[in-house]
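Every protein chain of the complex appears in place save one, which is left out.
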Amino acid sequence: MAAEGYGFLGLGIMGLAMAKNLLKLGVPLTVWNRSADKCDPLVELGATAAKTPAEVVLKSKITFAMLADPAVALTVALGPGGVVEAITPGKSYVDMSTVDADTSMTISKAITLKGGRFLEGPVSGSKKPAEDGQLVILAAGDESLYHDAAAPFDVMGKKSFFLGEIGNGAKMKLVVNMVMGSMMTAFSEGLSLAEKAGLKQTDLLDVLDLGAIANPMFKLKGPSVIKGSFPPAFPLKHQQKDMRLALALGDEVAQTMPVAAAANEVFKKARNLGHGDNDFSAVYKAISESS
Amino acid sequence: MAAEGYGFLGLGIMGLAMAKNLLKLGVPLTVWNRSADKCDPLVELGATAAKTPAEVVLKSKITFAMLADPAVALTVALGPGGVVEAITPGKSYVDMSTVDADTSMTISKAITLKGGRFLEGPVSGSKKPAEDGQLVILAAGDESLYHDAAAPFDVMGKKSFFLGEIGNGAKMKLVVNMVMGSMMTAFSEGLSLAEKAGLKQTDLLDVLDLGAIANPMFKLKGPSVIKGSFPPAFPLKHQQKDMRLALALGDEVAQTMPVAAAANEVFKKARNLGHGDNDFSAVYKAISESS
Amino acid sequence: MAAEGYGFLGLGIMGLAMAKNLLKLGVPLTVWNRSADKCDPLVELGATAAKTPAEVVLKSKITFAMLADPAVALTVALGPGGVVEAITPGKSYVDMSTVDADTSMTISKAITLKGGRFLEGPVSGSKKPAEDGQLVILAAGDESLYHDAAAPFDVMGKKSFFLGEIGNGAKMKLVVNMVMGSMMTAFSEGLSLAEKAGLKQTDLLDVLDLGAIANPMFKLKGPSVIKGSFPPAFPLKHQQKDMRLALALGDEVAQTMPVAAAANEVFKKARNLGHGDNDFSAVYKAISESS
Partner (left out) sequence: MAAEGYGFLGLGIMGLAMAKNLLKLGVPLTVWNRSADKCDPLVELGATAAKTPAEVVLKSKITFAMLADPAVALTVALGPGGVVEAITPGKSYVDMSTVDADTSMTISKAITLKGGRFLEGPVSGSKKPAEDGQLVILAAGDESLYHDAAAPFDVMGKKSFFLGEIGNGAKMKLVVNMVMGSMMTAFSEGLSLAEKAGLKQTDLLDVLDLGAIANPMFKLKGPSVIKGSFPPAFPLKHQQKDMRLALALGDEVAQTMPVAAAANEVFKKARNLGHGDNDFSAVYKAISESS
């Protein structure tokens, strides 16, 4: 019976790859996407296509979703033909979209009011890790559901975390991105100082890569920063927004964060210099530029 | 003839390990140490002990040194019975001690005035990498000597760099340590924010370790920071001194470094709170402490 | 006819003093306060008391208001018996309460929709300047109304400004308070450094007071800071909130403000140390405290 199977809503680049991995579990999979044709490749692999999110929920024990943004997440959950319409006790919903804590909270309340269970599960990782089942899943909400979703999480991710109450998934992403933004700015300062002090920037990259602070980001971004190339893998304006939100979180809990605050001002400067749509590593330009 | 062999001055923890690795080259090795008995283990392995640095230089083509600090480095090079006394054209000296650019410059001038060649070569890495021949060597000075020392560098280090003119080795270490200090402070802010925001610090460590900014330092220091344990692998006061010196270097070349400057003020705060002799990761206390 | 006179809503400490000054103009004044007995002193001086804000507006050409907070300002303007009910073309409303730009905007729209004119006019200065007619008035909105209100502004304030569109009054206050917060933190650093460096803090105050940066705030706050006394004239948590809002304004327009950001983190630290309800000069404690 299909209600023992899984559902998946949203078959964009990420969702498609994740749903494909779910098929490996050998359990019936029902899928839905706003543009129905995106379901075809999965149907060919054995999935069933549904006409609405509610229909997916009806046929599934646990329904997963990977949607574009908070607005879409709200519509798919609460709109006509949406998830909540079909939720009954025994049904579960796991929203893996990247949304803010408030959106998550709204959806959670609507689901639990109808007796269902809810989990937010934003992921760290993009297309390739999604295809390879190597995502990192930052889950929060209903802990029993987290355990029941162990097998699906296992095929989609290399690691999943249960972080406690709803909102903690979003908060964890902010903290990580804040540290990342400070590191990128510190890295930029090092690269720019090296050049002005008569050292070769490529030597600095090589030395860093052999030591205690070697990390994939320095290795990946360093060479392109040196070339002055900033194709937007993660746009600077989004990085700066995350730093602003992390600082706002720090403000709520009275946590002083002078390094993040200093880095945020450099990112603002970089926006002011026109780098908002470039990769966040373009913060280097706000550090290195001279008259 | 022994003048075709190598010499080594200074057999402390690091020097002993490095000299042992030199023996692997199968070339005569002459060693010296202020306390002569430190030579014994190497003599047992086939090295010859000398009574003065000058005597080592007399018997060696290239003499290496690993000395405690700038004062000792100056005495061994320029004092009675020192390196310079025996330097003649064709002889070379490589000082791998961690000294400032001025000390390096002074020694370099004295050596080259007598027709010898000189290289500074501070290393990155401590006891274990020294024993395993896995040091990173930051060489600067005479490039032809750098090439002639390729075989010795190869058995002592996993990688060596030629960084240009005398002083560049010291500068490279400062730049690297500056980035490291900023990163440790950013990491502390993340850990402290996580806790105040209701996240588990161990979860943050695990999430960081799976992502683009994963690095050995976070992995090594994170668990002890959380425990409030700061045994001094690298004392905070030394880290702060390096940040001060890096900022001074930035001042010379008019390089703005707001993140490093903010981090430096946190390190000063940590010193003020009594953490100068703890590990530099104790900067966390200056970020997290509350009333 | 009374509609040629002025109205005043809100007779708290500030409003009472301001309304008294309006009486000096020799023009009929109609007043209203939520607790009607607050009208008595003004009635004794010749004013007329009204039962509702709408009644005041009915009888007045220009109605002024000085209300406790945004919520009250909205109720008085838009609630039953409120200002908007009586607004017709030819009538004008000047809200001098300290409210955010959004609240101001909402009231402005409601007034102008009924054909009236609106001006926001937050003031700088407290009880004494209000009594002495020495307030600074930061007006924004309808410029013709600003000119028509010249005589009332003249008796209430020592100076009034027309700052352009609605919201600019609030913004100007934020900018001024931001500079003030940075200055107080810089002053705290100077005082704390003086003490640690073996100088007398009172000498520093005296020297500062004789030079180019002498200002009333240093003169007023310095002696109490030195004594460790922080009775809340302007609570630290409000100062920090204003810095946060000023930084948010900077974020909107991509203006880098590294000094304000650094100061804000010190204010957050001070909140964390338990000084939120003390005077904002208690930021000194976050700078000076040691183990």
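In order of appearance the chains are A, B and C, and numbering begins at 1 in each one.
What we mean here is this: a residue touches a chain if its C-beta (ideal position, glycine included) is under 8 Å from a C-beta of that chain, and two chains touch if they have at least 3 such contacts.
As the structure is a prediction and not an experimental result, all values here were calculated from the model.
Trainee: Check the options C:Thr75, C:Thr112, C:Ser224 or C:Gln255 and report the residue that touches the missing chain.
Mentor: C:Gln255
Trainee: Have a look at C:Val27, C:Ala68, C:Val179 or C:Ile226 and name the one touching the chain we're not showing.
Mentor: Residue touching the chain left out of view: C:Val179.
Trainee: If the hidden chain were put back, which residues of chain C would touch it?
Mentor: These residues of chain C touch the chain that is not shown: 124, 136, 138, 158-159, 161, 163-165, 168, 171-172, 175-176, 178-180, 182-183, 185-187, 189-190, 192-194, 196-200, 203-204, 206-208, 210-217, 220, 246, 249-250, 252-263, 265-266, 287, 290.
Trainee: Which parts of chain A face the unshown chain closely enough to count as touching?
Mentor: Counting over the whole complex, chain A touches the hidden chain at residues 258, 262, 272-274, 290-291.
Trainee: For chain B, which residues touch the unseen chain?
Mentor: Counting only chain B, the missing chain is touched by 244, 250-251, 254-258, 261-262, 264-266, 268-269, 271-272, 276.
The working rule: only the chains that are shown with their structure count from here on.
Trainee: Could you put a whole-Å number on the gap between the CA centroids of chain A and chain C?
Mentor: So the centre of chain A lies 43 Å away from the centre of chain C.
Trainee: Counting only Cα atoms for the centres, state how far chain A is from chain B in Å.
Mentor: It comes to 40 Å between the two C-alpha centres.
Trainee: How far is the middle of chain B from the middle of chain C, if each middle is the mean of its Cα atoms, in Å?
Mentor: 58
Trainee: Do you know which chain A residues sit against two or more other chains?
Mentor: Where chain A meets two or more other chains at a single residue, that happens at 250, 254-258, 261-262, 265-266.
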